[in-house]
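Take a look at the following structure, please.
Here the complex is missing one protein chain, while the rest keep their positions.
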Amino acid sequence: MAKLMLDVRQLTTKYITRTGEDVYSVDHVSLTIEEGKSLGIAGESGCGKSTLALSLMGYYFPPLHYTSGDIIVDGKNITGMDPDTIRKTVLGSDVAYIPQAAMNALNPTRKVGKFIEDVIHAHELPMDKKQIREMAEQRFALLGLPVDALDKHSVELSGGMRQRVVIAVSTILNPKVLIADEPSSALDVTSQKMVIKMMKDMMAKGLVKSMIFITHELPLLYNVTDDIMVMYAGQIVERGTAKEMVFDPIHPYSRGLMRSILVPEEGTRDVKLTAIPGTPPNLKHPPQGCRFAERCRYATEACKFNQMPLLDIGGGRFYRCGHSVEHLREVYEGED
Amino acid sequence: MTKGMRKYFKKKIFWFIITFIAAVVLNFILPRLMPGDPVNSIVGKNISPGATPEQVQEQITYYKHQFGLDKNIFGQFWDFVKNAFNGTFGVSYSQYPRLVSDIIGSSIWWTVALQLPAILVGWLLGNLLGALAAYKRSFYDKALMPLTLFFSAIPAFGASVILLVIFAVTLGWAPVNGAFDPGMIPGFNWKFISSVIAHYQLPFWSIVLISIGGQAVGMRSMSIYELNADYVKYARFLGIKDKKIVRYVFRNAMLPQVTGLAMSIGSMVGGALVAETIFSYPGLGMSMYAAINSSDYPVISACTLIITIMVLIASFLLDIIYAFIDPRVKAAQFD
Partner (left out) sequence: MKNTLKNVFHSPRFLVGFIIFMCILLTVLIYPYFVHRDPLQGLGKGFLAPGTYVSVYDTNNTGTYRVELPEANDNRLESSVPVKDRQTMLDYLKAKGTDISGLDTSNERFHELIEVWKANYDEADAKKNKYEGFATQAKRNELRRLNNRLSSDVSATMTVTKGEGESATTETISTSNYVKVDEVANAVTLPLGTDNFGRDTLTELVKATGISLLVGLLAGSIATFIGLAVGLLAGYVGGVVDDVLMFIANIFTVIPGFVLLILIYSALGAESRSITTCAVIIGITSWVWTARSVRSQVISLRNRDHVNLSKLSGHSLVRIVVTDILPYIMSYVVMAFILQVSSGILAEAQLSMLSLGPNPNELPTLGLMMNWAKLFGAYTSSNAWWAYFPVILVIALISFSLNLMNTGLDQVFNPTLRD
């Protein structure tokens, strides 16, 4: 087995609202990623996937708070480290982040090159201005970005260029884990393709050792990541390889998610669009049993009251449902 | 200079000229639109009680001629513009035949020397406080917010009066009025300069206080807005130090405050002029106050014109500076 780059065990984090209520938006999440692999995380908005992305860095500030669990990056447990050590030794270098709104991620009044300097200085690396500049130029050239972008403010760059610059800046320290939160959602199709190509490229060149790619468009992940994980109401509901998840989803929610979006991919073309009715539960008061039961067309009375564990069915496949795999497959077949 | 830049400057200068002309015209026309004849009141004040109606009429004609009020409106306007450009601003009514420039000449410099540094310091301090209030938000919101809201509600002249009473009248730390000891002859010696500095303190700090309030409130909400901006979150997760991020935020929030200053400088100067009269500081405010009390319209109009032009120039310069230092505007305006 290859080396584990990221090993998350039973991670739980919560938001504390203004009124002082706890909202557990990441609830006992465990996941692993091997070196050279990528994992996609999918779910509706509000399912906790963005919070998971923020929680994985081990660096919390209000209203997000750490509750329990471990995050082990390349053998190093980063939970419980003091925030300044995390800032200096983990952020950017071990775990890097590409934010959801990458369009506005760059400080509008700081030139890109200067910002890269700030990043290097923040990690107290022994490099002077000239070396940093050389390094940045090389990296931009390697990623096919224009070097003169380093002397520009973000407002002077086009949307797609801004996004790619952000990706280049995020990965400047060759992180072990790159967490990309919807990096392509605000872009036009061409820019989207370029961004995704760039990310795959970075994996291939070994600039990034592993990657988490978060999106609400599950089918998009098929082309990008090795594995896919689906989240619902702060919990993992299913995990498998990209192919399995797209063509053979087990959990009713994964299946609904898969079918709610029409993407011109082979095999999905003829599937009819069935959006999932209803909205995710309010996590201030999570349901007692299966969190999806309220919206699930296959739910029984028992589903609403029994706690659902995450079941390991081998081959890196997990799912969280009261029904057996065989039962679900049978039901699905009857429908198609 | 790029094409966009030239276009931007052309636009700005065009607007400056238009506003300038409008200011001059308004300054001329507004008093003349109002009922009441200043000459009548001057004659009424100066003439002996036993004068015959013919003598009164003669006096009125005399003064009207002296002040050029017997010309038609365009002739008067021409005189007005001419006097404004040669810097004399015509003849004073109450201290006839002194030139207006004689009366207000030195007061301009006292006003500039007092208000320019005070407004700038107030702006800077206000922004610092506002940024601090945004950064230490939970503490500030709980402990200081109501207090600041109350103190910022104290009107400018009220703050000046309170400062005057506490520091000059009660504690005697500072002189009560004037710009220097009345017994002194202005000159470049230490004694005179130290007197000027002592007299400078209270008016200076009152105007600083006046300018702090509005700026701090604006800066606070601007900083809160910036603190929630995406780039802050991103920089944090790249491991950049909080101190550095605060500097980003401060800079980004402060740059628009330059235009904030350009927009509020007019009302700030208004408060500052009133503060001058409270401390009897011999600036334009005081000259204007004296002129108002003696119905000396040429002096009042000269003061308002000078103030308007100073405000116009200040906001014009600030706009230009802002466009250069803020890349966000630069990108929006120059291409």
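The letters A and B name the chains in turn, as written, and every chain counts its residues from 1.
Just so it is clear, a residue touches a chain if its C-beta (ideal position, glycine included) is under 8 Å from a C-beta of that chain, and two chains touch if they have at least 3 such contacts.
These figures come from a predicted structure and were not determined experimentally.
Here the missing chain is touched by one residue of B:Y8, B:F67, B:Y248 or B:Y289, and it is B:Y289. Interface with the hidden chain, as seen from subunit B, comprises residues 15, 18-19, 22-23, 26-27, 30-36, 41, 149-150, 152-158, 161-162, 164-165, 169, 176-177, 221, 224, 228, 263, 266-267, 269-271, 273-274, 277-278, 285, 288-289, 292-293, 295, 297, 300-301, 304, 307-308, 311-312, 315.
What we mean here is this: only the chains that are shown with their structure count from here on.
Rounded to a whole number, the gap between the C-alpha centres of subunit A and subunit B is 55 angstrom.
Subunit B contributes residues 229-231, 233-241, 244, 248, 251-252, 255, 326-328, 330-332 to its touches with subunit A in the complex. Across the complex, subunit B is touched by residues 54, 57, 59, 61, 87-88, 90-93, 96-97, 99, 101-110, 115, 118-119, 122-123, 153, 155-156, 166, 169-170 of subunit A.
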